[in-house]
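A short write-up of the structure that comes next.
Here the complex is missing a single protein chain, while all its other protein chains stay put.
Our next item is chain A:
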Amino acid sequence: MLKLSRRHLLKTAAALSVLAASPLTIVPAFAEDSVHAVLNGLIKKYSDEAKTGMSNGDVSALFERDGFRDYLDVYPVGDLAGGFVWKPGMGASFVGPYSKLQIKAPFTDYLPLPEGPVLDASKKYRIGLVFHGFNHPWLISLADTAAWEAKRHPNIELEVIDAEFDDNKMGQVIDTWIAKQYDGIVLWPNREAPMGPPVDRAVAAGIPVVSLDRRTSSEQISSEVLGNFYANGLQQGLYLKHAAPEGNIIFNRKDLGSTADSIRTGAFLEAIGNTPGYKVLANYHTNSQRTQAFKSTADALQAFKDISVSFNTGGEEAMGALDAIREANRLNSAPGGKKIMILANDDAREVLKEIKAGNIEMVSPYTPLIGDIGIRAVVMHIGAKAGLNEAPPKLIMTPNLPMITKEKMNIEGIETLTPDEWPYAYGPEVSG
């Protein structure tokens, strides 16, 4: 009798997604040297090595205990749609309609749509964007980019709703749009499972649906725009290996089981798992809260006098860790009087400022500026439904982005960028 575990099903779904994407994926020769391709190659290399075993007992124990393999194996890693090659400097600049902040969106040339009316110019297309968090700097930037793209096309009418981290509300919003026969729906789901049924209902009603950044449990969804968590964690590990062959690490992680934590932390552990010099001192889940990361780090600094690395799954955590280390006057308290290395994700402007000041070692960017891709993808789906163009792939990978360091470096073929070379940061400027 055939037995199918959840893991097998997830793997199959991911494989089918990549397969579905592949017919439209034309990879030109020069794409092999792109940051995206280099990072995908490194992901494969370190993942394969980790699968054969980890020589570092501490790292291996944490990796096994939290079941990272299950998550990593189903996270999609693949080529960009249409053979797109992203290079630093690409994109468009504008003022965010919601945040009122200056934005440079990196991927405006990805699956591009020319400015002006889309599809049937005589028709008005009503698109709904539902997400959570006008009060969240990362998410408001996502909405900014979606609104910017919609505004470039006079026959798109975009309605943006904040579901305020209430899955039921998001479901109700989608059902309302189904009743109103909207032409397309774009969403940022907070959690996978609850959003599956509403998305299925929309698709069944003939409305294309595109999810951004996170996934839903729907297998019917038209497209998913997602990407580089794997490259984030991997680069944190590669940087650490490059900077120090040994060290005592404390972890400030996001919610246990969240995709961001599972993939970033898992990829980090894969990268350092075969280097024997690292020791796991403490492992905290600070749930994306700066205050919590601050407290955990402050307490860890009292428990351990030999911390040399602070690994943080997100930028909030990294800033909390830095503040705690600063308050304890422990910036240079790593063994040998060295600086405690702070490794971060998420390219908020405040994090970049600390990199420039030399307080945070590196950050792997994870840009929220992808809302525009969602709008373009849903427009393409609407067009495909009307026979006006081909549908975009089901899985639209966002480009892997190179890490940002204070000085330019080359780490295993990745050319790092400096804060001054990174115009894509989000969030408010920090003066002083």
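Rule of thumb we're sticking to: contacts are C-beta pairs under 8 Å (C-beta built on N, C-alpha and C of every residue); 3 or more make two chains touch, one makes a residue touch a chain; residues count from 1.
Here, contacts and distances are computed from a predicted model.
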(message) I want to check something: the complex is missing a chain, and I'd like its UniProt protein name from "Propanediol/glycerol family dehydratase medium subunit", "Formylmethanofuran dehydrogenase subunit A", "ABC transporter permease" or "Aspartyl/glutamyl-tRNA(Asn/Gln) amidotransferase subunit B".
(response) "ABC transporter permease"
(request) Could you tell which one of A:100, A:180 or A:408 touches the chain left off the display? (result) A:100
(request) Looking beyond the chains shown, say which of A:268, A:284 or A:366 touches the absent one. (result) A:284
(request) Using the touch definition up top, pick the residue from A:61, A:121, A:204 or A:256 that touches the left-out chain. (result) A:256
(request) Can you work out which residue in A:149, A:183, A:270 or A:350 touches the chain that's missing from view? (result) A:350
(message) Touch as defined at the start, partner being the missing chain; which of A:109, A:200, A:219 or A:323 qualifies?
(response) A:323
(request) Using the touch rule from the top, list residues of chain A that touch the missing partner. (result) 98-101, 133-137, 140, 256, 281-287, 289-292, 294-296, 298-303, 305, 319-320, 323, 327-328, 350, 427-428, 430-432
